[in-house]
Structure formats: C-alpha cells, structure tokens
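Before we start, here is the structure in question, set down as structure tokens.
Partial view: only certain chains, each at its native spot in the assembly.
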Amino acid sequence: MISGKILILSTHAPYFSNFAQDAIEAALGASNTGLSVSFVLLHDGAYQLASNADSGKQKRKSIYKQLKAFELYDIEALYVVTPTDDNTLVSDIIESQTIAEVIPQSTLEALMRDSVHVLTF
Amino acid sequence: MLINFSSKDLNKLKSIIDDRACKTDNDPLCKTTILCIGDAIYHHIAIRDMFPSARVLVLRDDYLLAGLPDTAEVKLIAYEDWVSLSIENTPVITV
Amino acid sequence: MTTFVIFVNTAPLNSINGRHAIKFCQAAMAAGHQIQQIFFYGDGVNHANCHALPVSGETPLLAQWIDIKRISGAALNLCITAAEKRGLVSAGNQQESVSEAFSVCGMADYFSALHQNEPTLVSIQF
C-alpha cells in the first residue's frame, strides 16, 4: 500500500446531475494538495468523453474540456473502463476519444486493490 | 397520455405502462407518447424496442448536450414541441 | 390559450429538471400560453436560494425564474413544509437567503389551482 494516492471513480453521465462536476472538482482539489490522483470513468461516466457535446451553445461548463485539461493540473492518469455489456453508443464514444486510456475491468480492480483511498461520484 | 421519462430505470417505466396499453382502441390519437429527457436519452432505442406501440421521442437539447449523434433513427423534438405535446396529450406524467 | 401550472420537486444542482422547467415555461410563453404558478416542493425549494453561486459562464437559474415571473405574472410559490425541512423558512419566516421573488405558501395554493374546473389547465411536474 502506497500512501499519498487517491482513486476517483466517476460513474454518472455529464450535465444531467452534478456528479460529473463534483468528481472533477474533487480530483483537482486532491491534485492541488499533492496527492497522486487516478481518475476513472466507468459505467455511465464513459458518456463524459463525448467530445461534441453541445455545452457551449447551451451555456454549460464543458465536462469534456475539463477532463482534457487534467494533464495541466498534474492529474496522474485518466482512464475509461471498457463497458461490460455490449452498448454500441458508449463503445463508439470510447473508440473515438483520445484523452483517456482505455482499460479492462481487471485493471480497474487492480487499481482499487492498490488504493488506500477511493471516492466515488 | 404523455410520459416524460428522465430516469435510466427502465423497470420503473415498465411498471407504469405496458406496451399493449400504448395504443388504445386502435385509435392513433390515443397512442401513448414517451418523451426521453435527461438520463433517459441514452436509452431511447431500448425504450422504443420495449414499447413498439408507443411514440418515443427525445428532447433535442438534452441529446445534443450529451453529444450524441443526430441520426434519422431518433425523433428529436424542441421545447416548443414539448409544449404542444403536453397540451394535446394530457395527462402529463413525469417519471 | 392554455394555462400551465408547474410543479418542481428537484434540486437545481442535482437534476437537470429545473432547467427543463425554465425552458419549458419560456417556450410556452413564446407560444402565447399562460403560466399560472410555479410551485416548488421537496428539494425544488432550493431554487429559491438567492445566495447560491452560479457556475461561471452559466446563466443563473434564479434570474431566469424571476424573468419568467416578470414576463408571465406567474407566482413563484415555495411550499412551506418543504422549505422548513430544508432550513429556508424558520418559524414561519423566510430566511434572508430566500429570494424576495418567491412567496412562501401552503400546499393548498397549488392544489386549489388544480381544483378549478378548467379544461384548458394543464399541470406538469419537473
């Protein structure tokens, strides 16, 4: 077990609730404090990777752009977990994005077991 | 009847309406309309498959906000259509 | 012309439903319909908090509610029971964090509107 590390799981679709934004702000806060942050999009969280979201026109703060800016804030790693069911909508989104590393569920499990602290949104 | 469906819990929708009831008296005007909003937009195809007799629509703003592809397959509607639908299809039930 | 009675029971941040309600009201007004009242119940009462800091770059929801009231004359009614449970109203008085555009009232204000025998009255929940 290594200390000074945190794993953040983001499981909600963007914009329809505050969870995606809460997860991002928690990640930035943790990174600011010097923690090594691994951020994982899974379940409906994978929908946050849709890059052509109409957030600008609808005057919403872009979730995708905030995720893309993670590397500027020293966030160690941004992952997305391959969906377990065959959901073509989410598979298409994952395939066409380049900002998150695609990992299988077994890697997520290894990440969880190696973590001391985990937050889920 | 208009059902505004905003959840991803399709079992909840199934507990409220049965497909057989979506088209009463064989009168097309009596068709049940299901409008997918919020989290439900990701499931509009599953909902259409589950309720083939219903009219399944999707709120355009939410669909575009999510960044989903605007294909011919999905029937997107604007807020002004939602207003008209609500007037023409009372009661309006939000789930 | 249709008269709408709007019921909002979701919190501004936790749900997109409040935004739906605002855009719905705006579209209804643009089409010449009337908004009789917007009734805030459950977590919806949090829409009345005038100290809530809007996200930068986003139009504050509260300002949009007040605009709807100004243009349509719709009452912004805050359910007293729900507001008390959430600390927005205490001992019958609105906290100073409640916008003055909102009126604290009982559930009767909402349900008596439904009571009227008007076929042109449509109620919608968000």
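By letter and in written order, the chains are A, B and C; residue numbering begins at 1 in each of them.
Definition applied: a residue touches a chain if its C-beta (ideal position, glycine included) is under 8 Å from a C-beta of that chain, and two chains touch if they have at least 3 such contacts.
Nothing here was measured: the structure is a model prediction, and the numbers come from that model.
S.K.: Since only one copy of each chain type is displayed here, what is the full stoichiometry of the complex, written as a formula using these labels?
M.R.: The total chain composition of this structure file is A x2, B x2, C x2.
FYI, only the chains that are shown with their structure count from here on.
S.K.: With contacts defined as at the top, give the pair, B-C or A-C, that has more of them.
M.R.: If we tally the C-beta pairs in contact for B-C and A-C, the bigger total goes to B-C.
S.K.: Measure off the straight-line distance from the CA centroid of chain A to the CA centroid of chain B, and report it in whole Å.
M.R.: Their C-alpha centroids are separated by 30 Å.
S.K.: I'd like the Å distance between the centres of chain B and chain C, where a centre is the mean of that chain's Cα atoms.
M.R.: Chain centres of chain B and chain C, defined by C-alpha means, are spaced 24 Å apart.
S.K.: Would you mind pulling out the distance in Å between where the CA atoms of chain A average out and where those of chain C do?
M.R.: Whole-Å distance between the two chain centres: 34.
S.K.: Two-or-more-chain contact residues of chain C, please, as numbers and ranges.
M.R.: Each of 15-16 in chain C touches at least two other chains.
S.K.: By residue number and range, which residues of chain A touch two or more other chains?
M.R.: 15-17, 60
S.K.: Taking the complex as given, what residues does chain B use to touch chain A?
M.R.: 6, 8, 38-39, 42, 61-62, 64-69
S.K.: Considering the complex alone, what residue numbers of chain C touch chain B?
M.R.: By the definition above, chain C touches chain B via 2, 4, 15-17, 20, 23-24, 26-28, 30-31, 33, 122-126.
S.K.: Could you list, by residue number, the parts of chain A that touch chain B in their complex?
M.R.: 13-17, 44, 47, 50-55, 57-58, 60, 64, 89, 92-93
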